[in-house]
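Here the complex is missing one protein chain, while the rest keep their positions.
Coming up: subunit A.
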Amino acid sequence: MNIAMFYLLSAIILVFSILTVTSRKILRAAVYLLFVLIGTSGIYFQLNYEFLAAVQLTLYAGGIVVLIIFSILLTHHIDHKFERPALFNLLGGIAVAAVGVGAVLYTVFDHRFVPSAAPAVDVNMTVIGEQLLGMDKNGYVLPFELISILLLAALIGAVVIAKKGKETEEL
């Protein structure tokens, strides 16, 4: 059951990620991206990382995709269709991707991963909170604070950039 579910999720992820980059209608590409993100969160659920899956669903599927669709509607007509990409670009992109997949998969299958037999730590909210704000060996308080400042700075920067200034109105 789990195994069938995993292969179904991987099929969803692969098919919809290919559709995301090949679809010629941009709104459809955004919806395909949403399916990819939901499939990814399904994989996190299968690996028993429920908190991560919930974060993936709310932040990615709920936040970023909505932001992308919002900006699409601000900048495109809904029935806008792209022209086909230039043949040189198309062949170049596919060649780069094929070479990359070959090289990475060769390296991965060349390496022997040894699954650990250590007992899995129970990932509940208490453990996550204590480690995220802890200062001992397994503490992540410094990256947590860094990410908070980064988030604040980026959001203020986004507001400042997107604000319509006086110079812009003249153009």
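The criterion applied here is as follows: a residue touches a chain if its C-beta (ideal position, glycine included) is under 8 Å from a C-beta of that chain, and two chains touch if they have at least 3 such contacts; residues count from 1.
Convention: contacts and distances are computed from a predicted model.
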item: Missing subunit (named according to UniProt) among the choices "Probable sigma-70 factor, ECF subfamily", "NADH-quinone oxidoreductase subunit K", "Cytochrome d ubiquinol oxidase subunit II" or "Carbohydrate ABC transporter permease"; value: "NADH-quinone oxidoreductase subunit K"
item: Where the missing chain touches subunit A, by residue; value: 2-3, 6, 10, 13-14, 17-18, 20-22, 26, 29-30, 33, 36-37, 40, 43-44, 46-49, 52, 55-56, 59-60, 63-64, 67-68, 70-72, 74-76, 82, 85, 89-90, 92-94, 96-98, 100-101, 104-105, 108-109, 113-116, 118-121, 123, 127-128, 131-132, 138, 140, 143, 147, 150-151, 154-155, 157-159, 161-162, 164, 167-168, 171
